[in-house]
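What follows is a single structure, and I will ask about it in a moment.
All protein chains but one are shown at their positions in the complex.
Each chain gets a letter, A and B, in the order it is written, and its residues are counted from 1.
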Amino acid sequence: MSSAIQSNVVHSGRVARVVIHVVLLIAALFYLLPLFVMLINSVKPLSQILDGNMMSLPHVWTLKPWSEAWSTAQIGVEPTGLRPYFLNSIEMVVPAVAISTMMGALNGYVLTKWRFRGDTFLFGMMLFSCFIPFQIVLIPMARVLGILGIAGTVPGLILVHTVYGLGFTTLYFRNYYAAFPTELVRAAQIDGAGFFRIFWRILLPLSGPIIVVAVIWQFTNIWNDFLFGSSFAGQGSQPMTVALNNLVQSSTGSKPYNIHFAGAIIAALPTLIVYIVSGRYFVRGLMAGSVKG
Amino acid sequence: MRGLIGRSLTAAAALAMSTAFAHAAPNVEVLHWWTSGSEAAALNVLKQDLQKEGIGWKDMPIAGGGGGNAMTVLRARVTSGNPPTAAQMLGYDILDWAKLGVLGNLNNVAEAGNWDKVVPKAIQKFSKYDGHWIAVPVDVHSTNWVWGNKHLLDSLGIAQPKTWDEFIAAMAKVKASGKIALAMGGQPWQEATAFDGVVLSVGGPDFYKKAFYDLDQATLSGPQMVEAFKRLEQLRGFVDPNFSGRDWNLATAMVINGKAAFQMMGDWAKGEFLHADKKPMVDFECFRTPGSQGVVTFNSDQFVMFKVGKDKQASQDAMAKAVMSKSFQVAFNTVKGSVPARTDVADTQFDACGKMAMAQLKSADEHGTLLGSMAQGHAAPAAVKNAEYDVVSAAFNGQYTPEQAAKELAKAIKLAQQS
Partner (left out) sequence: MARPNATDLRTRLQEWIPKLVLAPSIASMLFFVYGFILFTVYLSFTDSKILPTYGWVGWRNYSNLFQLPMWSVALENLAIFASLYIMICIAIGLGLAILLDQKIRSEGVLRPIYLYPMALSFIVTGTAWKWLLDPGLGIEHTMHLWGWTSFHFNWIKSSDYAIYCVVLAAVWQTSGFVMAMFLAGLRGIDNEILKAAQMDGASNWSLYRRIVIPQLRPAFLSAIVILGFLAIKSYDLIVALTGGGPGWATQLPSTFMYSYTFTRNEMGVGAASAVIMLMMTAAILVPYLYSELKEPK
């Protein structure tokens, strides 16, 4: 535990501590159960699964489903596996996350440090915009992308994900910067620093934790998005989720569940790694970001 | 934002350049949901056929929801002014799209290939609009099939049932033996698929047409429909308690493993048996839903051709021609478990069930008993089909009595027609 994050000062007795540990452990088992099902089924032969033994350990351990899901499973007419789609997702996710986070940071900065009449109202509107059902934007968005000439391209997807991610990134940064001493900004202003200079030199260097939160949130949402990815991607820019969906969904064909589960875990690896690696910063970022409503 | 627009413009320019290059080599872009192993492999045959003619294949696979996801994507593509060359589609969806005036015209290829003669009339209904060929049928599936585990049935001394009552008696016998009589996947489309055969068993093709083609209110709520729902209720008595939500292929696996005796499912189920190294008529039986013999309730996957620029017309025509070729129809359908969409193909490469299905398709076509499957959107438009799903599924799950169900069916279909 780093010193920045302090556990509370409330003390509990020894019995209580045992109880706490047991409860936490049971909770952990609950969270791990589906992952367990996915993992064991991804390393057993299909015949054992179809015999109805979904929950039992494999009789024969095999890694073949993993290699098939990655490189030879049928996604479209070509047996390419998930491999080529990985890069497509990265090409889309990285810029979309970067742009929406950057814009969210600037928005949060303006909404807290350069307030003007009606800013809260605008922020409320942005927040409400998080709640629109994405299904309704599909058709008009397609038209707009068509007019802009970026339908079926990666820039089109980046635009869509940026637009609909702004509400949340703005929320995170606004809450974070609200707690940031405004006096510092004013002092810098008196020293003659301009808008961008203050942002770059004073706020941004201290924004690490909340950037982590915004990036994790955006990364997870965009990486896992299927609706936009399938509707607005063209041939050659289809993201991972679309490929995974093609792998696991089939109306009238056979279903190799072991390959499905292996593929699902592979597709989730980047987000899993992001969560595990940045978990500690994540809580710290949330901590800083939720100080003020 | 400025940066983004800048990026977009560069990308748009790059895209324009890449399409300019693409024009040099003709290609077709195909939206489909055949992504599972064998289906995709079967489609690869088409890709290779086209490549031999120097036509590239741009693959746009979108699986899920029985083509539902693909249809959503298709809307986005057409709205953005960038439709694919061809899209996989089923039944009334094709005609609904045709009404929007976005589809192409294949008459030249069709006349040259004599399609009017070789494709069954009932299927042409969905391949033509306003007298023009707009789509190419790839396969013909049918839904009024029952699949049985032969070893299990033999050991219980059950002969293939020919009538509904025999079917019920057979299932009662299985149930008494402690096995599951009917393997069922409780998803609306599966329940509706079984219901196709049930309706036929009650009133034959005339009743079926009156109810599902004409959507006649009196027939839909009438005594024969009540009887059909009663039979559905009977079936419910033979499924295991865990049927709801089960995938169809897990239900098929139950028949393959001998846990269950029968499954009522379209002929794509055959692929599962073959995949598990089971032989038709040796390990498993295929027969028409008892009481529906002589009728075939079909559904046919088609490649719908969209309006394309002159530069792409040649490759679109070539694709249409390749899909209809005998060699591709055989290659594809032997893998898919379906039968060719043309009746002048030799059946030598098909298995026993396939040969039977081909003969039945031909005779049903001649006798006017080749009917569109309600469950698969070939009897009525999507809105009506889904209204039927709602009621059939609710009835099968015990929410309605047969009398109520018939009344609700009429009401739901009326409502769906209005909107």
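We take it that contacts are C-beta pairs under 8 Å (C-beta built on N, C-alpha and C of every residue); 3 or more make two chains touch, one makes a residue touch a chain.
What you see is a predicted model; the values in this text were computed from it and never measured.
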| item | value |
| --- | --- |
| Residue touching the undisplayed chain, where the options are A:Leu63, A:Val94, A:Cys130 or A:Leu206 | A:Cys130 |
| Residue among A:Ser47, A:Ser67, A:Thr80 or A:Asn224 touching the omitted chain | A:Asn224 |
| Contact set of chain B toward the excluded chain (per top definition) | 1-2, 65, 68, 71-72, 75, 78-79, 93, 96-97, 100, 186-188, 240-246, 381-383, 386, 390, 393-394, 396-397, 399, 415-416, 418-419 |
| Touching residues on chain A - with respect to the absent chain | 1, 5-10, 12, 17, 20-21, 23-24, 27-28, 30-35, 37-38, 41, 52, 54-55, 103, 106-107, 109-111, 114, 116, 120, 122-137, 139-141, 144, 163-164, 166-167, 170-171, 175, 178, 194-196, 220, 224, 226, 241, 244-245, 248-249, 257, 260-261, 263-264, 267-268, 271-272, 274-276, 279-280, 282-293 |
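By our rule, only the chains that are shown with their structure count from here on.
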| item | value |
| --- | --- |
| Geometric centre distance via CA averages, chain B-chain A, whole Å | 37 |
| Residues of chain A touching chain B in the complex | 50-52, 73-79, 95, 99, 103, 138-139, 141-143, 145-146, 148-156, 158-159, 162, 227, 230-232, 234-235, 238, 242, 245-256 |
| Of all residues in chain B, those that touch chain A in their complex | 1, 3-4, 7-8, 11-12, 15-16, 29, 33-41, 43-44, 46-47, 57-67, 69, 72-73, 75-77, 79-82, 141, 247, 249-250, 253, 256-257, 259, 266, 268, 271-272, 275-276, 336-337 |
